[in-house]
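For chain A:
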Amino acid sequence: MDAAEIHRRLRDKLGNSVLPEIKENEWPVIGVLPAAIAESCRLLRDDPETAFDCLSNLTAVDRKTDDLIDVYYHLYSYGHRHKVNLKVSCPRLDPALPTVSTIWPIGDWLEREAFDLMGVNFIGHGDLRRLLMPEDWVGHPLRKDFVEPEEYHGISTRRESLLKL
Partner candidate 1 sequence: MSTTSIEIGLERETPAGLETEEMTLNMGPQHPSTHGVLRFVVKADGEIMRRAIPDIGYLHRSIEKISEKVGYHGFMPYTDRVDYVSAMQCNQGWAIACESLAGIEVPRRGEYCRVIACEFGRIASHLISVGATAMDIGAFTPFTHALREREKINDILEELCGARLTFNYMRIGGCAWDIPPGFIKRATAFLDAFEPLIDEYNELISFNKIYTERMGNVAPVSAELAIAWNLVGPNLRGSGVKYDVRKDEPYSVYPEFDFDVPVGEGKMGEVGDCWDRYMVRMDEMKESCKILRQALGGLPEGPVVAKVARTFKPPVGEAYVRVEGSRGDMGWFVVSDGTAFPVRTHIRTGSYSAMAIVEVLSQGLMIADLIAVIASLDIVAPEVDR
Partner candidate 2 sequence: MRKFADSLLNGGIFDGMPIELGYVLVVAFFAFVLLNFIMLVAGVTSWLERRVWGRIQSRIGPNRVGPQGTIQWLADGLKNIMKEDIIPEEADAPLFKIAPYLAMMGFFATFAVIPFGDGLVVADLDVGLLYITAVTALVVVGVLMAGWASNNKWALLGGIRSAAQIISYEIPAGLGVITVVLFTGSLSMQSIIRAQGWEPWNWFMFDNPFLFVAFFLFFVSALAEGNRTPFDLPEAESELVAGAFTEYSGLRNLLFFLVEWGNLYVIGALCATMFLGGWQIPPVTENPFLLGLLQFITFFAKSYFIVFVAMWIRGTLPRVRVDQLMTLCWKYLTPIAFVNLLGAMIWFIVFPHGFLPMRIAMVLIGGGIFLYFLSRVMFHLRRAKPEMHLSPLA
Partner candidate 3 sequence: MVYAALFYLIAGLTVGCALGVALSRNVVYSAFALMGTLLGTAGMYAFLAADFLAVVQILVYVGGILVLTLFAIMLTHQIADVEVSNRSVGRLPAMLIVGVVGVGMFTAMFRAPWKMVEPGEPLPTTYGIGESFLGPYLLPFELASIVLLTALVGAIVLSRKEIRD
């Protein structure tokens, strides 16, 4: 099934929660409003015509200039061998999205990583802890305005350039 058809089916079900335009790409991008993302993911997975049984990737992108955080969901269907990319934009100040970890189990870790590194809050995720950074780390390192702390538990994060030593 091609992207236009997937897009049409989604819009039939969810109406204006799905943005009207598709960005043609190798993974066609379909914009979705934040509130509808979990619902559209569930529809795409459960519909036997689309049957997206695999969440290939979940990434958050910090668009500081637009004051937005984009979250990309790369879905893949092993049965039909087709793919789609859902994109959600949420406000940078308080990014919050419904979780997809109940739809695909791998979403658990991918969402935890996005939370850890980008500070996206996934509502309904049962166990939203830091994954890669230490538990007591302050801030979300992949944000564009993240400033590395001078030291962590007494360990300096700065080092003189080896050339100057």
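These made the cut because all candidates are chains of the complex that A comes from, given by their letters.
Convention: a contact is a pair of C-beta atoms (placed from the backbone, for glycine too) under 8 Å apart; a residue touches a chain by one contact, two chains touch by 3 or more; residues count from 1.
Computed from a predicted structure; not experimentally measured.
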{"item": "In-complex contact of chain A, chosen from 1, 2 or 3", "value": "1"}
{"item": "Footprint of candidate 1 on chain A - complex, ascending", "value": "25-27, 29, 53-57, 59, 61-63, 72, 74, 78, 81, 85, 101-102, 104-106, 108-110, 117, 125-127, 130-134, 141-142"}
